[in-house]
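Data first, discussion second: the structure below is written as structure tokens.
With one protein chain withheld, the remaining protein chains of the complex are depicted in position.
Presenting chain A:
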């Protein structure tokens, strides 16, 4: 089943084209990595996918609704079905770990008792039960990202977007966060779209990888095929990137 269909979207800022005629689809349960150099348009693409940014042209169909053309009021509601994990965690310093995780549920208007139950589940899932009452400032980077993941999962999203989720973490912590994301993708069957500039992340997490270069997708396929330095793609524009980063 197709969960997300991006159809020929383009976006430019002040005459500078950031995304050019991008099309791809994501199946439910899939884990798709978008890789590219900084400035390739990854962040803009991700912001389009969670409807914080509208493409100038094209359509983005999520659960049958077009994110590119939906009025703002409906977009607000739709965003609650898309979880986002951020590079710099973006946890509220004024809220405890538990209260941070509860925030999307408060926004969705869930009653308090139910909220507490759900937060307890999520704390267990990410292994942070004993830190529930702490403030984020007291946690390590990896723990903060676990809170970020728990928060993104709180409202039971249909799609999880990860924006360089491990780029601010050390290699060991990165592995544990990738394991957690893998587990979430497999056991919960949650669809994952993540952007990264690290080949390793794509290898460990992606069923499929899209290579973004200068605002266009230059390669699309399983990581094992795309990330081989001497594959059929050597004739493609993206090969330079793949070769230089493998």
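The rule is simple: a residue touches a chain if its C-beta (ideal position, glycine included) is under 8 Å from a C-beta of that chain, and two chains touch if they have at least 3 such contacts; residues count from 1.
In this text, contacts and distances are computed from a predicted model.
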{"item": "Undepicted complex member, UniProt protein name, chosen from \"D-methionine transporter permease\", \"3-isopropylmalate dehydratase large subunit\", \"Tryptophan synthase alpha chain\" or \"Chemotaxis protein CheA\"", "value": "\"D-methionine transporter permease\""}
{"item": "Touching residue (missing chain; options A:19, A:35 or A:84)", "value": "A:84"}
{"item": "Candidate in contact with the missing chain, chosen from A:20, A:95 or A:228", "value": "A:95"}
{"item": "Contacts of chain A with the absent chain, listed as residue ranges", "value": "50, 52, 76-80, 82, 84, 86, 88, 90-95, 103-104, 106-108, 135-138, 151, 155"}
